[in-house]
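In this view, the complex is presented without one of its protein chains, the others remaining in place.
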Amino acid sequence: MSRPSFPVNRLKTKLAAGQPVAGSFLFTGEPALVEIMGYAGLDFVVIDTEHTPNDSLQVQHLVRAAELAGITPVVRVLANCSACILRALDVGAQALLIPQINSAAEAEAAVRAAKYGPQGERGMAGIVRAARYGFVPLGEYIQAANENTMVIVQVESMAAVHNLDAILTVDGVDAVFIGPADLSQSMGLTGQFENSEFRRTVHDVIDRAKAAGVRVGIFCAKAAEARYWREAGADMLAVGTDTMLFAAAVRDLVKDLG
Amino acid sequence: MSRPSFPVNRLKTKLAAGQPVAGSFLFTGEPALVEIMGYAGLDFVVIDTEHTPNDSLQVQHLVRAAELAGITPVVRVLANCSACILRALDVGAQALLIPQINSAAEAEAAVRAAKYGPQGERGMAGIVRAARYGFVPLGEYIQAANENTMVIVQVESMAAVHNLDAILTVDGVDAVFIGPADLSQSMGLTGQFENSEFRRTVHDVIDRAKAAGVRVGIFCAKAAEARYWREAGADMLAVGTDTMLFAAAVRDLVKDLG
Amino acid sequence: MSRPSFPVNRLKTKLAAGQPVAGSFLFTGEPALVEIMGYAGLDFVVIDTEHTPNDSLQVQHLVRAAELAGITPVVRVLANCSACILRALDVGAQALLIPQINSAAEAEAAVRAAKYGPQGERGMAGIVRAARYGFVPLGEYIQAANENTMVIVQVESMAAVHNLDAILTVDGVDAVFIGPADLSQSMGLTGQFENSEFRRTVHDVIDRAKAAGVRVGIFCAKAAEARYWREAGADMLAVGTDTMLFAAAVRDLVKDLG
Amino acid sequence: MSRPSFPVNRLKTKLAAGQPVAGSFLFTGEPALVEIMGYAGLDFVVIDTEHTPNDSLQVQHLVRAAELAGITPVVRVLANCSACILRALDVGAQALLIPQINSAAEAEAAVRAAKYGPQGERGMAGIVRAARYGFVPLGEYIQAANENTMVIVQVESMAAVHNLDAILTVDGVDAVFIGPADLSQSMGLTGQFENSEFRRTVHDVIDRAKAAGVRVGIFCAKAAEARYWREAGADMLAVGTDTMLFAAAVRDLVKDLG
Amino acid sequence: MSRPSFPVNRLKTKLAAGQPVAGSFLFTGEPALVEIMGYAGLDFVVIDTEHTPNDSLQVQHLVRAAELAGITPVVRVLANCSACILRALDVGAQALLIPQINSAAEAEAAVRAAKYGPQGERGMAGIVRAARYGFVPLGEYIQAANENTMVIVQVESMAAVHNLDAILTVDGVDAVFIGPADLSQSMGLTGQFENSEFRRTVHDVIDRAKAAGVRVGIFCAKAAEARYWREAGADMLAVGTDTMLFAAAVRDLVKDLG
Partner (left out) sequence: MSRPSFPVNRLKTKLAAGQPVAGSFLFTGEPALVEIMGYAGLDFVVIDTEHTPNDSLQVQHLVRAAELAGITPVVRVLANCSACILRALDVGAQALLIPQINSAAEAEAAVRAAKYGPQGERGMAGIVRAARYGFVPLGEYIQAANENTMVIVQVESMAAVHNLDAILTVDGVDAVFIGPADLSQSMGLTGQFENSEFRRTVHDVIDRAKAAGVRVGIFCAKAAEARYWREAGADMLAVGTDTMLFAAAVRDLVKDLG
């Protein structure tokens, strides 16, 4: 019997080593695009289920594609709900992106749902896909799961900014992730990503997270933006989505053809 | 580049013009039936996810079929939950039917989930399918989405009837929709749609909605029933489901064959 | 262990008893419509894969629905190809409708693909779904399969009419089935189903089949047509498709609503 | 018209007759495995949606397979949520397994969601699949549904053990079901199923349930364990999962091949 | 009733007007990418089923997406087989790309399968999706289908080049399409797209097609290549595939991020 090993979490490993990481969001449900992201060298893919119709069986196909291509599958759950978190983890998500976290209590609930006891209360079934159907022995699996599973909470409202320091102290939160679109909406500055008040706020979140020793991620529309925020201290750069990248490529093609 | 336009909401347009609208429910997951409803001239189809197993990826296929055939896709969400509302809208639902709304507060929560700021707090991703993957510019998209997306709340319990006047004043509620089956159950008159107390209640809901200037819809088993309630003031007639229409057609066929 | 029995083929049983049978075509891929056809009392459903995109996994879902509802699942294969026939049978089709059979040799090939040895050369795997995954013992299964599986060949061209007598003598052909649309096209009378030459031809096919002691089926657009051809000797009346029945029902609804 | 009857609930019938029942969990989404469980003689299959990615459309395919093979389809919902319960029942689940029930109030909520009025408040649509698309008359359907649908609550935390007596008095709870993995986690004894304190607790739950006249089920890894707990009073033995049974079979095969 | 019209074939219209057209291949099965291609302004998308696993039900979803976005859906069938051609057309393909056509007889067979009588022998069912489920009247539908459906044959072997003049005279062949990969393989120059003998051959095919008044298409890896061949006389430029465009975009992103 060829004992399967628990998959390496490239996102976690690099962040732990103090290296910035780069990835993108998946807004379609196409496993081929996940493989391509991995082969091209991205560190992680956020398989979105909040703004997309990706159901759980599709998420499982996408997680398999990510593992195959050596890219860390992060699942953005549809809400901070323990059943959603459980399902994403049981199919093999190696990190969770939790939308709309506005308080330490909400962050704690997310961690509780994501970790087995004693750290948390994740429902236990030792033979799920994440446990390689039981081929990883239970004790080893639980330890590996609790160590490797990342909880990343989205800071995307003024309430979250207000409560940021408390959120940053929550044990088990691996990173905060800035959602510019909703944050700008919450500030009454929808889509004004160049607005100085908006940018000050983003800088402030990054600075406070860094000061607290917590990793910080951000969604960026383009590579230039990602380089800017990386310079400013962000560790986890999520650049666009598969659909944005593809749309830009097709637009360029149409332009190139004259 | 052929700029896509935001799709016309035939349901909204006709109601705004004071015209009654006719549609039906989809209880299967079959896009062909949606296209047929549209080609036959119905104004809207309610893609149900409350009493059916239609998952989100299937809803997306059904919404595409509705847009193609020029029939307004209404999605009945499985519950008054903001994540469910978000997902339905992001794939392109032009109207929401929210089950079991029993108070103004519940109706307000539905509106909040359905509208972008400042009217609401719908999670924002400007490149979802509803925004034609970003081909409709953000500002234009947000304005069109907030104007065109309809929130229709189901009045289907005595609690809802009791709180109707408050529900009717909620800003952003485009219509109330009477659910006879659950309403009759709530009155202890399950399935007694000819009962006089039941009918008085339905008339009362219609009358109060009309008086408040709010559109009112109702589920009808047959065309005759729809004509009756239209006469009584209902604007939005949902007649049967795809499965009911089909079952009746096959029964008739078997009878005709002798 | 509750030994599963080989399912009863209602289509075969009734035809064997000299009774006419009634059914319809499935042009969607929706299992609910199959169940409804069965509950409403139709004898068979033709799950089409020639003019529809129904892939094999979907056919399997549809066959399960048919068995559940006690209606005989007939699969119209996409062509007279032995691999297609094998796959349809292995998932549980109880009868095959083979399009475009123009000669005795073609009919013989269909029979050969549909029957185990010594009657035919159907590829054997004794543990397919049709064999209830091996719960029906091999010997019993083979006998039941060869006895119960029906081969119905479509007569839908002048070539077929010309070669009809030879086709009718092929051992293992349970019925011939007239395809009016393609037959009319082949006669240069596309869609002229009231044309007297066309009707004479159909009568002729029915009469020759009856004389040869072979059952005869026909596709009919409406119940009246089915009654007419039943009167004329047809045994197997396939009236419309799910989509035709549904489209007519929605059109009637729109008309009824005024 | 061949009136469909409401399907027999073999799980309920045998338990009502005082007979123990045996089944297994389905952790894949494969209908063939459900049929095989039924043909092999198991009484019930728990179609899991808590620890698996099985979406609703897949659950419907699995329920059809279960009905076909005469095995009772139990659906473990993803959480004690009324919309989830409704969807599972409407596609045809004959019993619900509700995870993480820790109080009488939670058990009451589950029952309320599972039963039509006046016993509960299950949302009503008389033409769903469970009602055979309306072919079972409404009154008959409601009565049959309320009588046959089983509510089985999972006791899998110290809180639940603490509140067990109250839970056992809840009207409409057909059985309690012990979840050893989560119970052991909750006791700080994760996976120590041989621990004497753990076993005493399980015996205690069984004894108190029996004393209260409530059926009791338990998940067992192997047949020997199931025989032990049956001896101890458990009525409903769920032995392993499809994936566990299959993994053991393949491991044995590899060993046998040397 | 809002009579649906037969969809406009933008590819055909522009070619008929003497304008070059631009498109791309779809190698995934993702409808979102098809919509994006359309919104970005491409004229056609080749939904591939030869080198991809796209099954028929998926093709139907993709065709709907193409119609929605106003881009012409071309289906590359898996082989020159009449049943494959029929299925692609019946779900709504507006053009066929037929691989590996090496002789006039093969091209004639493709045309025969693609056109209704008297031009061809396409199997007729007047209520398929292509006919808008019967909402387009039969006579009108047949005429529109025969006029609008394009047959494009792939010239991708030395045999085809040898027989090109005969192929070009086949009535009903709308365009020849050069497949550089297979053509280079056939010449023993696999992948040597800059080889002078290879390029001479491509020029020769283009020149002969133009001389014969037949449109000519070609697969190009990049926009520059497309501009080159357009200059050389090619009318129909298919640039890359969704996966190639996406892979290039992700590679660029990774490079841009440094």
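Note that the chains are named A, B, C, D and E in the order they appear, and that numbering of residues resets to 1 at the start of each chain.
Heads up, the rule we're going with is that contacts are C-beta pairs under 8 Å (C-beta built on N, C-alpha and C of every residue); 3 or more make two chains touch, one makes a residue touch a chain.
No experiment lies behind these values; they were computed from the predicted model shown.
In the complete assembly, the contact with the undisplayed chain comes from C:V91, out of C:V91, C:V111, C:L168 or C:C220.
Only one of the listed residues, D:V8, D:A105, D:A211 or D:A249, touches the absent chain: D:A249. Between the chain not shown and the residues A:A69, A:M124, A:L183 or A:V239, the one that touches is A:A69. Contact between chain C and the unshown chain involves residues 1, 55-57, 59-60, 81-83, 86-87, 90-91, 116-118, 121, 123-128, 133-135, 138-139, 142. In the full complex, chain A contacts the hidden chain through residues 1-4, 31-32, 35-36, 38-41, 60-61, 64-65, 67-70, 129, 132-133, 135.
Taking the complete complex into account, residues 22, 24, 27-30, 32-33, 36-37, 39-42, 223-224, 226-227, 237, 239-240, 242-243, 245-251, 253-254, 256-258 of chain D touch the chain not shown.
The definition used in the following text is that only the chains that are shown with their structure count from here on.
The interface holding more C-beta pairs in contact, when C-E is weighed against A-E, is A-E.
Here the repeat of A-B among B-D, C-D or A-E is B-D, since over half of its contact pairs match by residue number. The geometric centre of chain B is 39 Å away from that of chain C, both derived from CA atoms.
The multi-chain contact residues of chain B, meaning those touching 2 or more other chains, are 1, 27, 29, 32, 36, 39-41, 55, 81, 133, 135, 243, 247, 251, 254.
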